[in-house]
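For this view, one protein chain was removed and the others were kept in their places.
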Amino acid sequence: MRSAGSASLGPMFAAASFLTVALMLQPAAAQERTLTALVEDATLVSWPVLEELARDFEARHAGVRVELLSLGGASGTQDKVKFMLAGDLPLDLIRIDVTEAAAFLAEEALLDLQPHFDADVGWDPSSIFSAPLAACRDAEEHLFGLPQTFTPYVMYVNRDLLARTGLAAPGADWTWEDFLALARAGTRDTDGDGRTDEFGISLTQWLQAVVPWVWQNGGELLDAGGTRSRMDEPGFAGALAFLRELLFEERVASFDATFAGQLSQGLFQAGRALFYGPVGYWETYRFQHIDAFAWDVLPLPRGERAATSVAMGIYVVPRTAREPELAYAFLREVLCGMRYQQLMAEIGNGVPGLVAAARSESFLANPAAPPSVEVFLDVMDDARFMPPLANWRKIESLCQAELEGVLLTGATSAAAGARAMAAKTDAFLGRERARHGRRRLPSGAMALALSVSLLALGAVFLARRGPAPPAARAREERHAYGMITLWALGFVAFLFGPAVVSLVLSLCEWSPLRPFGDMGFVGGANYARLASDPTFHASLSATAAYAALAVPAGLVVALALALLLRSPSTLAGIVRTACYVPAILSPVIVAAVWRFVFDADDGLINRQLRAFGAAGVAWLREPNAVVPAFALMAVWGIGAQMLVFLAALQAIDPALEEAARVDGAGPWRRFWHVILPALTPVVLFNLVTGTIAAFQVFAQPYVMTQGGPGDASRFLVLYLYESGFRHLDMGYASAIAWVLFVILGVLSLTLLASARHWVHYAGRARG
Amino acid sequence: MSATTGRRIALVAAGLVFAVPLLYMIEVSLHAEGHGLSESPLALGGAVHFENYARALERMGDFRRLLFNTVLVTVLSIVGQLACCSLAGFAFARLEFRGRDGLFLLVVATMMLPDHVTAIPRFLLFRWMGAVDTYYPLILPTVLGGAPFFIFLFRQYFLSLPSELSEAARVDGASPLRAYWSVFLPLARPMLATVAIFTFLATWNDFWAPLIYLSSPEKRTLTLALAGFHQTYNTAVEHMMAAATVVVAPCILVYFFTQRVFLRGVRVAATKG
Partner (left out) sequence: MARVELTGISKRYTGGTVALDAVDLEVAAGEFLVLVGPSGCGKSTLLRIVAGLVEASAGDVRFDGESVVGLEAGQRDVAMVFQNYALYPHMSVAKNLAFPLRLAGVARAERRRRVAETAELLGLTELLKRKPAQLSGGQMQRVAVGRAIVRNPRVFLFDEPLSNLDAKLRGEMRGELRALHERLGITTLYVTHDQAEAMTLGSRVCVLESGRILQVGNPLEVFERPAARFVAGFIGSPPMNLVAGVARDGVFEAGTLRLPTAAPAGPLVLGVRPHDIEIGADGSEAEVIDVERLGTSTQLVCALGPVRLTLACEGHVTTERGERLRLRPRPERLHWFDPESGARVPT
C-alpha cells in the first residue's frame, strides 16, 4: 500500500534527465588531426577566402581538418585570446598584437619556432620585412612567430584643405615648424561664431601614437634594458609640451573623436581637419568612401630626427598547441603565403609582412589606398617597435591614465604628467623585479587549503546540527537533504570552494597561461601592493564616489517616482512601464545607448544644452563629469527599486493615513510621520542591494570608457577584470576581489546594524 | 484639482525623461548609414532607414544561431534555477532537518558575496573540467546553487502558505518530496513565474560569463555579439543601435506580457524581504 506513496514522480525525473541531456551539448569529439586557428575576424570580407585556403590546405594534407575560429565580435579581442589560452582551449595558431608577445614569452606560453625555420629548406628570411621580422624574435634571437601585417604611424592629410591654406605642400622631410605653420593656417572659424570649425590637426593620443613625437624629440620611454623609465627626461616632456601647445595654446588641434571610441565620424572624415594622425594604415579602410575631398598620407614631420612607431599583428603558436607541425605548415603555406598576404593588403588590413605582397599591385595599386601609399614602406627606415616588455600593456595603461590628464583634459602640465608617468612606471617596474624572487607555492598547498576548509565546514555543520530526529522524521530529513543537495553542491563548487581558492590565490602570483601548479607564493605582497598602488586608490575612490552619488540619488528618485505612481490609473501604468523598462535592459545596451546620450559633440544631452545656449559637457572625457555621468545613468535604471517602493506603499494600511488625516496632518507631515516610517524596511533593502550593486558596476565603464579619462572611471570590478584577465595577474585580481568583499561586508553589516536606529518594523505577530 | 493636474504633469514628465534614451536608441537606429548622430530621420526631409536592421543582423553574424544559443542558455538556466531554488526553498521552509537554520544562514550570507570574488576560481574550475567554451559555465551555476536570493524568496513564499497544507499532505500519506511536487510546487506558480522572469532577464542580459567563457563564434550569445560592435572597426552607430533594439525587444515584450506576475513577485520580494 504505502510503497506507492512516492510513486509517479515521473515529471521530476523527466526534468532532471532533460537537464542532463541538454548539458551534454558538448562540442563534437575532436578528430584525429585538427588544426585550430584563431587568426581572423569572421566579419571581415577576407573570411571566405581564408576558409577556401583552409580547404585547400586540407586537400594538400590528408586527414587534417582546419578549424577556423573568429577573433572578431568579442569585445576586447586581445583579452579573448588570453581567455582561450587560459581556458585550456585547443589553439594551434593565434594572431596577437606584437606588443603582447613579450608577455606571452614571459609566461613561456609560445612555442619556439626556430627549429621549424631551421628545418625549413624553402625558408628565406629576406622574403619578410626585416624590422618586423626582428620584432618576432625573443631574447635568444629565436623566431617565435611571423608578421601578419604591420603599419607605421603616418599623417593623413586633407589635400583640399591643404590647397586652401595657400602654403606649399610639405615634403617628405618636413619639420615640426612646417607642421605648426600649416596647422595654424588650417585652423579656421568658418562661420564666425567664435568656435573653431576646421582644425589644423585631429590629434590621436594613445601612447603608441604619442611616442613618435617623443622619439622625434630625442626622448625615450625606457632605458635599453627596459628596467627604468626615461619619461622624466626633457625629450619626453618636451614632446608632450609640444602637443599640449597644439591643443591648448595654439588651439590648432582637436583631440581625435576616435579616441574615446568610434561614436561619430572623426573630424577628418567630416572634412574638418587638415591633418589626422599619427595613425596607421587601418584608417584607409574607413576613409576609402570619402568623396567630398581628396586625401593622402605623409610621413610624420621630423623633430630633432625622423621617427615613427609601428603597430603589427603577428602569428604565433602557443606552447600548448596540439599540432605544432601543422600550425607551422599552415603559417608558412597559408597565412604568410602570397595569396593571403595580398588579400590582407587588398582589404586594407595593413602592410603585408611578406615583401613580395607589399610590393605587389595588391598593396601599391589598391583602389582604396591613398595616392602616396608607398609612404608606408618608406617611413619604415625610421620606424621602431614598442619595447618588448612583458608587462607592456600594464605600462601602457598606467601611462594612458596620465596621458589623458595631460592631453585630453589638460588638467596636468607636460612636466608633471611626464614625472607622474615616470614615477608610476618605475614603481611598477620595481615591483615586477621584486616579484622575480618569488617562492613557489608547494604543490598540493591549494588542495590542502581546500580540503582543510571543506573539512572544517563539515565539522562545524556536524557539531552544530543538533540531535537526530525521531524515527518517524527520518524520512523527512532524508528528503530535505536530498532537496538541498543541488544547492549544497553549488555552494561548495561555486561559492565556498572558489572563495577559498581565491583567498589562497590572493597570496600568490600566478598567470593563467601557466599550469595551475606553477604558482608563486608571495604572502601578503599583493595586499601590500594594493596599499601602495595609485591606480587602486583611484579606483577605490572612483567607486566610492560613484556609490555615494548613485545610491542616494537612486533612492530619492525611486521613492519620488513611487509616490507619484502610487494611485493607480492608466497614465500611471504607462509611466510605470516607461520607468521600469530601463531596469530590465542589459548593462551592455544601457552603456551603448548612453554613450550616444553623453557624446560630447552630437550627444543628446549636449545638443539640448547647446540649444539652450549652455556649453556642453564632455561627459565621458572630463574626470569630474564621468562619475556623475555614470551615476545619472544608474539613476535611469532604478526601476526595480521604484517597484519595491511602490509595492511597499501599497501595502501600507490606508487606515494609518486616514487616521493621520483625521488628526489634521498635511501631506508633508503624513509623508514624514506615516509613510516614510512604514517604508524604512524597504529603504534599508534598497540601500543594501543598491550599495552592493554600485560597488560591482562593470559592464558600463567597460563598454563606455575603459576606465578613463585617467583612472576616473576605473571602478573596482573593472580594475579587477583588467588585472586578472587582461594583465593575467590572477593573484592581484583575487586580492582586489577580497578587498571588495570586505568593503561590501563591512558596508552591508554597518547598514544592517544601523537599522535598529531608524528602521521601523510594523508590529507583526511573528518575526 | 490643481494638485491632480500637477501630479499628472509630473507623471508625464517623469515618463518622458525615462523613455527618452530608449526612444533615442530607436531613432538613431533609423538614421542614414554613415552619418553618425547628425541628420535625424525625424528632421525635415529626413528619411527612415529600416534597412539598418537587416544590415545590423547580418553584421552580428548568424543571427538565428545567436538567438538560438541565447534562448537555449536562457531556458536551461530558468529550468535549473527553478528546480534548485524551489527545492531548497521548500526544504528550508517546510521540512525539519538537522542544521537547517545554520545552512539557511549560509544561504543568506552568500547573498553578500560578490560574484567577482569567485569568478576567477570558477574559471579555473571550469577549465579543469574542460568546460571553457561550452555552456556549462553559464548554466551549471544556476542548476547547482542558484541565486541565494531566489532560494530566500521561495522559502518566504512557502512559509506564507498555511502550515495545515503540509500537515494535510502528511496525514494523506504524502512523502515530503511528494508534498513538494503535488501540493506546494503547483501553489508556487506565481513565485515560479517571478523567478523565471528574473532569471530570463539576468541570463538574457548577462555579459560577463559569455565574455569570459564563450569563444567559438557558433556559441556566442546576443549580448556578446552586440558588445562586438564596439570594437570592430568601422562601427556604424545606426547599425549598433538597430542591433541593440533587436536584443532589447524580447526583454521588453516579456515584461509587457508578464507585468502582473512580475509586479506580484516584486511585491513578495518587497514585503517579505
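Note that the chains take the letters A and B in the order they are written out, and that residue 1 is the start of every chain.
As a working rule, a residue touches a chain if its C-beta (ideal position, glycine included) is under 8 Å from a C-beta of that chain, and two chains touch if they have at least 3 such contacts.
Since the structure is predicted, the reported quantities are computational estimates derived from the model, not experimental observations.
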item	value
Shown chains touched by the chain that is not drawn here	A, B
Touching the absent chain when the full complex is considered, from B:R94, B:R127 or B:R178	B:R178
Residue among A:R339, A:R475 or A:R726 that touches the chain left out of view	A:R475
Chain A, residues in touch with the chain not shown (by the definition above)	1-5, 7, 470-473, 475
For chain B, the residues touching the chain missing from this view	162, 164-165, 167-175, 178, 182-183, 186-187
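Just so it is clear, only the chains that are shown with their structure count from here on.
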item	value
Between chain A and chain B, centroid-to-centroid distance (C-alpha), Å	23
Chain A-facing residues of chain B, complex	7-8, 10-12, 14-16, 18-22, 24-25, 28, 34-38, 59-61, 72, 76, 79-80, 83-85, 87-88, 90-92, 95-100, 102-103, 106-107, 110, 112-128, 130, 132-136, 139-141, 143-146, 151, 173-178, 180-181, 201, 204-208, 211-213, 215-217, 220, 223-235, 237, 240-241, 244, 247-248, 251-252, 255-256, 259, 263, 266-267, 269-271, 273
